[in-house]
Every structure is written in structure tokens, then in C-alpha cells.
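Pasting a structure here, questions to come.
All protein chains but one are shown at their positions in the complex.
Here is subunit A:
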Amino acid sequence: MSKRIEINDLNVYYSNFLAVEGVSLTIEPRTVTAFIGPSGCGKSTLLRTINRMHEVIPGARVEGEVLIDGQDLYGPGIDPVVVRRQVGMVFQRPNPFPTMSIRDNVIAGVKLNNRKMSKSDADNLVEQSLQGANLWNEVKDRLDKPGSGLSGGQQQRLCIARAIAVSPDVLLMDEPCSALDPISTLAIEDLIGELKNEFTIVIVTHNMQQASRVSDRTAFFNISGTGEPGKLIEFDDTTTIFENPHVQSTEDYISGRFG
């Protein structure tokens, strides 16, 4: 499944520090949306508010709304744990559980909901998720080996397999390739192109070529100085952002004049 994300006038605070101010944007289902901008402009912060992962940090809070298919993630009685089962996340550094085998990593999230999964169901899900992450052929003979024995790129695809195994509606990726070599990066980019048939994808990247290669829409964020809040400057089709931006600072950024 794949769902629409609507962010309405969102402010994000770390205690008293306003990190992101007044962001509104709508992300359509089955699209890839890239967040770009200089570091410190709040891309990760904003991304984490889409599955309430920012709440892991003491003092972090939001004002405003984030709707997924019309339902406010921050509405009363909404459990962040449930939100995170619908909105999966892939992190900057690959983080498979080192104490688990490849197989157990893939089904780690599913087991939270469904402890007594039959072995054949589990086997199917492991294969399907690893296929989905383009990793099956590389690991099918060593599913019981530790996930930490894989290369960085394989580990990151294992993390993607783990995230999609719970069938989320949305997949968030925070610079998923920044710790990877170019070949692994290409493998992940190809994968993102396939995953968008099933999921709504939001990806933070500092790599402009990557944004233009993988995304349908691009959001450019900026800060006017340190200590100032990050703001959404421009949000449009990726081709428009890269070829014909409407705001001067967007053009400056993508043409490498700063940032």
C-alpha cells in the first residue's frame, strides 16, 4: 500500500530551539520525494517527524499537523509505535542488528506483531523481502549468518528488506547512501525506483545527482544562518527544481554556488 502525506504548517523544536519552521507540503502516493539543502537545515529533523522518530530525543516536539491519508499522526490517542509500523525508516548508517542472523533481521519487525508466525510463512516473507531489496541472490545461501558480515551496501539493502517486510505505507530514507561506495549507491538507487511502485518514498540526500536521478519531486530547504530555523524554500517537480527553479537561492544551491 502507498499513502499520501500532508504536512501542514509544521514547526519542530528541540526543547526551546526552533529547528524547522512553517513547513507545508503534500507528498503523493507512489512517488519519490527528495529533501535537499545545506546541512543543518532540518532535513533529518523534518523526516523524523513523519514517523515520530524525533520523539526518541528528549525535548523534541512538533506543532502543526502531519496527515497520512487524512489521519493526523499527532492526533489524540495515536500511538507512535503504531505510526512507526506504518511508516518505515532507513538510516544514514546501515544498522542491521548485529546479534541477529540475516533471516532474523528481515523478520525482526514482523515478529513484533506476529510472534507465532509459521516457519513457511516466515521463509516466504524473508525471500520476498530480500527479493524486494535486490539482496536475495547474494545472501540466500547464508541466511543464518550474522547480518554484520555483509558489505556496507548489502547491509543497507538488508535494512531496506527489514523495513519493507512489515509492509509499511511510507518509506523514509535519511541519506541512505552517504556511507556507501558508488556501486552500492547505484544498487540502492535502482532499488528505490522499483520500491516506489509500492511505497511512498521520502529520501534525504546531500547528493544533487542522486536527487535528480531518483526523485519525482524535490523539496529544497535552507537556513538563513546558524541558530535560525530551517525553512522550506521551494517544492516542485524534480525537473523544474533542477532546470528551472523559481527561487534564486534554490538555483544558487543546485548550481553549487553555496552549501
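Definition applied: a contact is a pair of C-beta atoms (placed from the backbone, for glycine too) under 8 Å apart; a residue touches a chain by one contact, two chains touch by 3 or more; residues count from 1.
Keep this in mind: contacts and distances are computed from a predicted model.
Name of the non-displayed chain as stated in its UniProt record, restricted to "protein-glutamate methylesterase", "Fumarate reductase subunit C", "Cytochrome C oxidase subunit I" or "Phosphate transport system permease protein": "Phosphate transport system permease protein". The chain not shown here is touched by just one of A:Gly64, A:Gly109, A:Gly132 or A:Gly153, and that residue is A:Gly109. In the complete complex, the hidden chain is touched by one of A:Gly42, A:Gly64 or A:Gly88, namely A:Gly88. The missing chain, though absent from the display, is touched by one residue of A:Ser148, A:Ser178, A:Asn207 or A:Thr240; that residue is A:Ser148.
Considering A:Ala60, A:Leu73 or A:Cys159, the position touching the chain not shown turns out to be A:Cys159 (whole complex). Contact between subunit A and the absent chain runs through residues 51, 53, 56, 81-85, 88-89, 91, 93, 95-101, 108-109, 112-113, 145-146, 148-149, 159, 162-163, 166.
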